[in-house]
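Yeah, one chain of the complex is gone here, protein chain that is, but the others are all in their spots.
Right, subunit A next:
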Amino acid sequence: MSFLVDSIIMFTSQVLFFGFGWLFFMRQLFKDYEVRQYVVQVVFSVTFAFSCTMFELIIFEILGVLSTTSRYFHWKLNLYVILLVLIFVVPFYIGYFVVSNIRLLQRQKLLFACVVWFTFMYFFWKLGDPFPILSPKHGILSIEQLISRVGVIGVTLMALLSGFGAVNCPYTYMSYFLRNVTDSDILALERRLLQTMDMIVSKKKRIAMTRRMMYQRGEDHNKQTGFWGMIKSVTSTPPGTENNLSLIQQEVDALEELSRQLFLETVELQATKERIEYSKTFQGKYFNFLGYFFSIYCVWKIFMATINIVFDRVGKTDPVTRGIEITVNYLGIQFDVKFWSQHISFILVGIIIVTSIRGLLITLTKFFYAISSSKSSNVIVLVLAQIMGMYFVSSVLLMRMSMPLEYRTIVTEVLGELQFNFYHRWFDVIFLVSALSSILFLYLAHKQAPEKHMTM
């Protein structure tokens, strides 16, 4: 009986998540496009719903809601479904839509989509070889095989995004890095842009005029007959004209490239100017202040990651238990450990979940706006759904470390005996690489920008 009630609760919450994913898709991602293939929207919402259900189950685990058996059952069910979606459904549809976009392969769409899917499965399987992620007692068709590979991909993604985000966040928040842009800079750049456009226009006019004259002379040329016609035909199209035209065309191409560069620079300057204005407001000052904190946090994280790798240690206790230990042992404050540990870990895990979901959705939206077009929007949304699914599965994997021991067991039980330590080590390595290369990248970009303006 209680199992039935629990199932109804789970099902209702899943429907809610599905609805949220549907709305997000319609309102945010696809607000400039028309949804012609509803299958894409359904797949995206399903992925989102099942990923969120996993997080919900962790929360239920901590709070002790629902009976243990039904929780375990739902964990297993959820895991199977989400693996099914991430490994079979989404890649197949990605292949299908990619093939639909290519005109040559229109006839045998399904066949080619299956071919693409098999290629994906091959590489997916091969992914497991260089990593020590499985213990030898696992069979070839066990669920651990699939989860371990999904985990590797997801953890890599998480670490990359995390590393870049940790560096980029203080860089964008702090106004220390803002270049000084005045209105006259922007006006000067705009003037240059318009002058370049004028030059392009005048050259194109010349080409058009010359072409028209050639065409008209060509027409007259056809009408001329007889002796004078032959004489005229010798001088009608000077051999230099064709050459001349191609020279002008080359100049036009160079000028067009220049105009594109100038336009992009103008956009950048306008964006910087807006950020300067924003930093003078109250909100801007608040974010600037936050930026300093985040930069310290970022440096600390990089430091910790290096230490972990160099000294080959993996944290055994989670921050909650360690915090409680410190307070009890060093500060001598006595309180009901069991009660507080449950609530604090609930809050901590809740914050982690909410911020990671929100952060990921915002990043995905920005990414989507930047690169999608009307042709590729379906493919890109599905790729984003794939990334989202893998990201959430790996968050569950890594979150194990942030929870006290008594709550870890369910995750360990459900996901099977994976080498969790390996994932944490891998996360640290990729995080370090990503953070350091982001610092390098931002440094170069920052240095290059004022030089570009010096040459003006």
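We take it that a residue touches a chain if its C-beta (ideal position, glycine included) is under 8 Å from a C-beta of that chain, and two chains touch if they have at least 3 such contacts; residues count from 1.
We adopt the following convention: contacts and distances are computed from a predicted model.
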Among "EF-hand domain-containing protein", "WD repeat-containing protein 72 isoform X1", "Mediator of RNA polymerase II transcription subunit 7" or "Rab-like protein 3", UniProt's protein name for the complex chain that is not shown is "Rab-like protein 3"
Given A:L83, A:L127, A:M197 or A:L442, the correct residue touching the omitted chain is A:M197
The one of A:S13, A:S100, A:T156 or A:Q270 in touch with the missing chain is A:Q270
The listed residue (A:I8, A:L23, A:L63 or A:A208) that touches the chain absent from the view is A:A208
Residues on subunit A facing the left-out chain by the touch rule are 31-34, 190-191, 193-194, 197, 200-202, 204-205, 207-209, 212, 256, 259-260, 262-264, 266-268, 270-271, 273-274, 369, 373-375
